[in-house]
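Written out below as structure tokens is the structure these notes cover.
Every protein chain of the complex appears in place save one, which is left out.
For reference, chains read A and B in written order, and residue numbers begin at 1 within each chain.
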Amino acid sequence: MKILVCISNVPDTTTKIRFVDDNKAFDKNGVQWIINPWDELALTRALELKEASGGAIEKISVITVGTKDAEPVMRKALAIGADDGIRVDTEAKDAYYVAMQIAEAIKDGGYDMILAGIESSDYNGSAVGRMIAEFLEIPSVSSVSKIEMEGGNISLKREIDGGTEVMETELPFVAIVQKGIALEPRIPNMRGIMMARKKPLAVVAPADGDALTEFAGFELPEAKAACKMVDEDNVKELVNLLHTEAKVI
Amino acid sequence: MNFEFTEEQLMIRDAARDFAQRELLGDVIERDATATFPTEHVKKLAELGFMGMMVDPKYDGGGMDTVSYILAMEEISKIDASVSVIMSVNNSLVCYGLQKYGNEAQKEKYLKPLARGEKIGAYLLSEPEAGSDATMQRTTAEDKGDHYILNGTKNWITSANSASTYLVMAQTHPEKRHHGINVFIVEKDSPGISLGPHEDKMGMRSSDTHSVMFTDVKVPKENRIGEDGFGFKFAMKALEAGRLGIAAQALGIASGALERAIQYSKERKAFGTEIANHQAIAFKIADMAVKVENARNLCLKAAWLKDNGKPFTTEGSMAKLYAADIAMEVTTEAVQIHGGYGYVKEYHVERLMREAKLTQIYEGTSEIQKIVISRGLLRD
Partner (left out) sequence: MSVLVYTENWDGKFKKLSYELVSYATALAKELGTSATALSIGNVDETELKSLGNYGASKIISVSDDRLANLVNSAYSKVIAQVAEKEEANVIVFSNNFGGKALAPGVSVKLKAGLVAGVTALPSSIEPFTVKKAVFTGKAFANVVVKSDKKVLSLARNSFGISETDNNAAIEIFTPELSDGDFRTNVKDVTKVMGKVLLMDAEIVVSGGRGMKGPENWGPIEELAELFGGATACSRPVSDEGWRPHTEHTGQTGKIIAPNLYIAAGISGAIQHVAGVSSSKCIVAINKDPDAPIFEVADYGIVGDAMKVLPQMVEAVKELKAEG
């Protein structure tokens, strides 16, 4: 069995967001890049499954769509424990374009389980994983918070508005995963870091096609009015303000 | 000239940073207050390979260069110098010395578990009356044919209680003065070894420091490292490498204090604006940043020399001297910037200041470093 984990290269979550070129582009200057947190959890779970599978899962691959700038996070994914990687060498224009590129690159790869984070912390598209399934015409399960494998049986727990459901699915499939899928991401160890340099990271040319959307520009939220302070001995006044001024209770 | 780090070096730095944030930050204040040894933390550090990161993979080490080591030491020291001193002693004194001067059997038996971090190492040179002047070893190692008998007391031993493998310097031929000193691998549970009380230190309180008493401790001859009389040279060579670890630790303490000062000065308001907008604070930050950057460059330069097989004694001493001195200055300023908050434990900087002080004292005081540097320059 082979697992593929889709990786997005995103700015560290504590990055101060700024824009350049007349607010048309994100300011990449000085930004620390990380594996998208949900993707990192997906990779962690994939590794846990592989380790517990007694050899049934033979390989974990990672894929990203991005320019050379995305290589350090791919190398990190390899250091954490992925066996090999693919980078589709093009700008990640929009979710449709990225999903199309991934689908093209992996359609003959023989992956049984494809994992993608439910969204990326940069453009919050929440779409790539689900779109890959549609391009490949394979089943998908969204908002998955648990993946278990026993024998050859895979069971998935998904969150829906109002509860959770345990699912089974035909292979191959895409699981779009969210928080809870793994407790916390792994820190690569020295051995992993050393081995990462020797693991294959294929660079493939993008397929023909175009994005369906594009960014016209960005804006930062308006500065919030200063916080109105209420004395700690006057909690009643706070409740009154919420009732009469903010009108939220 | 190339100031770029490699992808691996950056990955190691990030791994150390993640580890420190995730595993050390949460209880560092409590461990400092209660002087609790970071048993679990060191175990996790070992699992990541940080306890023997420069050891050849052939001996179960990480096979990383000294530059990576400096980066990792800086990140861990930013958060917790008690943990980084355990890491430093194990890596750059004990593992370094064993790998460089031990024989195959010694490496197989002692280096491997140390490199894997399953065991912790300690370096026993200082004595109650032989600190900076290490030639005056009073601990004796009497040659009994197939073994030695050790007697004496060692002082200020980092990880004395938690370590299992000791490297002990002891005098075999007093008439030859320091040429008579030997170095031995001694297992901590050998009969005749006893520990003094846990030292109640000003800083780095989570690392365990004790004196160690040897009473007729029998050490097999095969546990001597190198030729008869090699001990003093071994001690000095190990300290040369160890210095880089402590230099990087001092750097980390300083840069950790700087980061906290920057963050605090952007949040704290006084006279209607963030204190970072007051020039008195802004200039302090500028001065601190220049010092930290200088210390970092000295550390990396010395590490680069070592990695490239070039002499690094003078540069290593410069890095240790400068980083330790500025760590004291920068942490003091960080406390000042924090005002009253800086003086309470919750804000970390008072602890960093207490930790900084030790870097000027151990593994060669600042004064000793000046001797090393000046001798290097003035020798004919």
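Simple rule for what comes next: a contact is a pair of C-beta atoms (placed from the backbone, for glycine too) under 8 Å apart; a residue touches a chain by one contact, two chains touch by 3 or more.
Keep in mind it's a predicted model, so treat the numbers as computed, not measured.
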{"item": "Touch criterion as defined above, residue of A:A99, A:M113, A:I147 or A:I187 at the omitted chain", "value": "A:A99"}
{"item": "From A:D22, A:D161 or A:D208, residue that would touch the chain that is not displayed", "value": "A:D161"}
{"item": "Residue among A:T13, A:Q32 or A:T67 touching the omitted chain", "value": "A:T13"}
{"item": "Residues from subunit A at the interface with the omitted partner, ascending", "value": "11, 13-15, 17, 19, 37-38, 94-96, 99, 118-119, 121-131, 133-135, 138-143, 155, 159-170, 173, 176, 179-180, 211-221, 224-225, 227-232, 235-236, 238-243, 246, 248-249"}
{"item": "Absent-chain interface as seen on subunit B, which is shown", "value": "267-269"}
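The criterion applied here is as follows: only the chains that are shown with their structure count from here on.
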{"item": "Euclidean distance of C-alpha centroids - subunit A vs subunit B, Å", "value": "39"}
{"item": "Subunit A residues touching subunit B - in the complex, by the definition given at the top", "value": "71-72, 75-76, 79, 184, 187-191, 193-194, 196-197"}
{"item": "Residue numbers on subunit B that touch subunit A, as the complex places them", "value": "7-8, 10-12, 14-15, 18-19, 22, 47-50, 53, 57, 61-64"}
